[in-house]
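The structure under discussion is supplied below as structure tokens; questions concerning it will follow.
Removed from the display is one protein chain of the complex; every other protein chain stays in position.
Right after this comes chain A.
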Amino acid sequence: MPGAFLPSEYLAILMLLLVGIAFGVITLWIGRYFRVQRPYFEKLVAYESGNPPTEAPRMRFSVKFYTIAILFIVFDVEAIFLYPWALVYDKLGMFALVEMFIFIILLLVGFIYAWKKGNLQWDK
């Protein structure tokens, strides 16, 4: 694999991942030998703020959540393109500004469409 290299700066993140996984696994594993385990029906019922659960957790959600998720992803991607743009802005100057304005205006059309259609409001 030519071109592959070890990003040594990210070794810290790898260590963090390993320590995090090890901490979770080891504490739960050691705890097994010390904790008392006496389950009965009330203990095993799903916890819902102290009330008895009214229905299965996999109920149908409102479709409005879906439109909000779509809008979130779109503007998430937009924000991500702003990041490399901000880094090269001082090199490209006006050119990059115009480019990004076209990009944002195109997305603004979608934003205004969602706004006018009432998708940013929960109860219309």
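Assume a residue touches a chain if its C-beta (ideal position, glycine included) is under 8 Å from a C-beta of that chain, and two chains touch if they have at least 3 such contacts; residues count from 1.
What we mean here is this: contacts and distances are computed from a predicted model.
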{"item": "The complex's invisible chain, by UniProt name, from \"Oligopeptide ABC transporter ATP-binding protein\", \"NADH-quinone oxidoreductase subunit J\", \"Allophanate hydrolase subunit 1\" or \"Cytochrome b\"", "value": "\"NADH-quinone oxidoreductase subunit J\""}
{"item": "Contact residue for the chain not shown (choose from A:Ala12, A:Val36 or A:Leu87)", "value": "A:Leu87"}
{"item": "Chain not shown, touching residues in chain A", "value": "1-7, 10, 56, 58-67, 69-74, 76-78, 80-81, 83-85, 87-88, 91-92, 95-96, 99, 102-104, 106-107, 109-111, 113-114, 117, 119, 122-123"}
